[in-house]
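Selected chains from the complex are presented in situ; the others are not included.
Chains: A and B, in written order; residue numbering restarts at 1 for each.
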Amino acid sequence: MVNKIKLGMVGGGTGAFIGAVHRIAARMDDKYEFIAGCLSSTPEKSIISANEINLDLNRCYPDFKTMAEEEAKREDGIEVVSIVTPNHMHADPAITFLKKGIHVICDKPMTSTLDDALSLYRSVKENKALFLITHNYTGYPLVREMKSIVKSGELGKIRSVRGSYLQGWLGSKEEDTGSNKQAEWRTDPKRSGIAGGVGDIGSHTLHLIEFITGIKLLSVAADLTTFVKGRKLDDDASILLRMENGVKGSISISQIAIGEENNLSISIYGEKGSLKWSQENPNQAELHKVGHHKQILTRASFSISKDSFANVRIPPGHPEGYLEAFAQLYSDFAELIRNSKNKDKIKKILPNEEDGLHIMKFINSCVNSSNQNSRWINLNS
Amino acid sequence: MVNKIKLGMVGGGTGAFIGAVHRIAARMDDKYEFIAGCLSSTPEKSIISANEINLDLNRCYPDFKTMAEEEAKREDGIEVVSIVTPNHMHADPAITFLKKGIHVICDKPMTSTLDDALSLYRSVKENKALFLITHNYTGYPLVREMKSIVKSGELGKIRSVRGSYLQGWLGSKEEDTGSNKQAEWRTDPKRSGIAGGVGDIGSHTLHLIEFITGIKLLSVAADLTTFVKGRKLDDDASILLRMENGVKGSISISQIAIGEENNLSISIYGEKGSLKWSQENPNQAELHKVGHHKQILTRASFSISKDSFANVRIPPGHPEGYLEAFAQLYSDFAELIRNSKNKDKIKKILPNEEDGLHIMKFINSCVNSSNQNSRWINLNS
């Protein structure tokens, strides 16, 4: 019998979306207990938020610094903290907790600026505490299965990749309605950073392509557009990709694609086969191999590789979804923290500070390219 | 701030499937704490099982009677117990806990025999404790939405219904492999009852049809078959339905449909429209209305009725699945127990002892009809 891991949270108060998701994810596999938090931007709101979710008010803090200070002192203090604030409020708390030796689970993208990302990156390197960035789509069993198939060489050398993440929720000026907190901060350069859709969902799309293929992006040529009048950040983008090993590709991003909900789709084409997956029906993937009929892989079914469904909870045909995929990251991170036998294997697939920083470079390069009439920008220039 | 509901469990030890599902379902929305159990068939196994899932060994009991006795005495005793044993072990523990005033969440079908079902039914009526039977597919948001659409009259008078639940996992004699506990008890008349597939998944299919339409089955003509040699219970069935108000229909059930995973599908046809839904892609449903194009309803999207997504956890396009639907029943039952404001509304949709008994009559009638060369059998004869 192993004790549960003690978890705290910064952000995630009343009206937030992703904080509640993190808490369900932490509960799903029963490896964490959530015991401390600084949930909102003011001490008063934090108390209200804490009360709503039954958090012990003695462990409800007015600011993240006090929280880090106090929790670090306690014998029963938190071992890990989830940072689920808007992007501009990731770096400071994350660094503060890392310095106290408290592991950090950080929402994506890593920060709102590349400078902040570099600071946080260095802080992770300088401290012993562990760092997880929640590129949650990597927790889907079939996404991991696809990674494993590519690695096995079944597709041959990868040639081209195509990804898209299409939403329609920002099709009109939601940020001005006064009732949509999500829209407000995600379209605000001060809180979100220099990119809108590209930062919010383009980041996931590229990360997923790199996760599955194991191949890194080298340069981008991007055309970002703001379709909704008066909006300050991009809400639609088309991006050309040049990756390592001569891999080519493209990404389509939109928040103004009326009728789309969370249509994230990835296709990977190699010399000998291809793979396709779509988040809105995540329990299956398509595998084509030269000389064979198209095959439909299903979650948890017989021939799925061991690594992919280690933590699959229910039999094939019973759908798992977004929350279970998110929970997978929490569950795996718990194994790292508890120093479990398979931690080396897990470490290789969990998104970390390298991913966080790389994705920030991608975001910045897209904006730079678009500002220079879509010329090719090298991520490391 | 409200305290969590104290939950115990009978069954659900090592190697079981549905017990783990119940525990995740109870955790999902943070309304329960799981604190006591009698998890396996022997005291020794129960201790091992309890240890595996971090259950306090002081609240791990050697048998359900002791558990009911002891927990009822404690001030901090459990308020509700989940019965997740094979069918023949539902009635005794359920009645025992009900008598102690402890609410019961009971897996389906209600019992292994109609006599037991009647006893349990009477016990629920005689005691004040609440009773929930986990027809978990009724927890899917779009299933509830369909119920609401039918009720609104949008489809006009219902004419015909078609349901199927097709699995392939028992396509060969899994119960003899020695490694499949599920297959063993589900094909064993002593533990499962007089029906195999019809009891296990036919029960869900009919319940779902009745749940959505609000129309009850009157009689069946059934042809049950055991395709796998040596098996003692049906593994495939085709069933004709005659329901109230002249509604006709049919159900197809199979556990030997090679390649099928958990393909549960329902179609409802009325004079003015129709609805279709399939469990393997549960976040959408099809609505046809005379004079209109086919419409695709998606979970949590704008025009979904209030009742259906009260507890929807994430935005449209992010898939929820089987566990979330299961959790919905736990969450709603918690509202009943806590006597919440909307308990009357909730009471109307939660599966209860009436459903449990009715479904047992359906199972028995199918077997009787099949034994009499598929002649029509009235459920209440």
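The definition used in the following text is that contacts are C-beta pairs under 8 Å (C-beta built on N, C-alpha and C of every residue); 3 or more make two chains touch, one makes a residue touch a chain.
Treat the numbers as computed from the prediction; the structure is a model and nothing was measured.
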Quick check on the homomer: 2 copies visible, but what's the full number in the structure file?
4
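What we mean here is this: only the chains that are shown with their structure count from here on.
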Could you state the distance in Å from the CA-based centre of chain A to that of chain B?
35
Sort out for me which residues of chain B touch chain A in the complex.
1-2, 4, 17, 20-21, 23-24, 27-30, 51, 53-54, 167, 169, 260-263, 279-283, 298, 301, 313-324
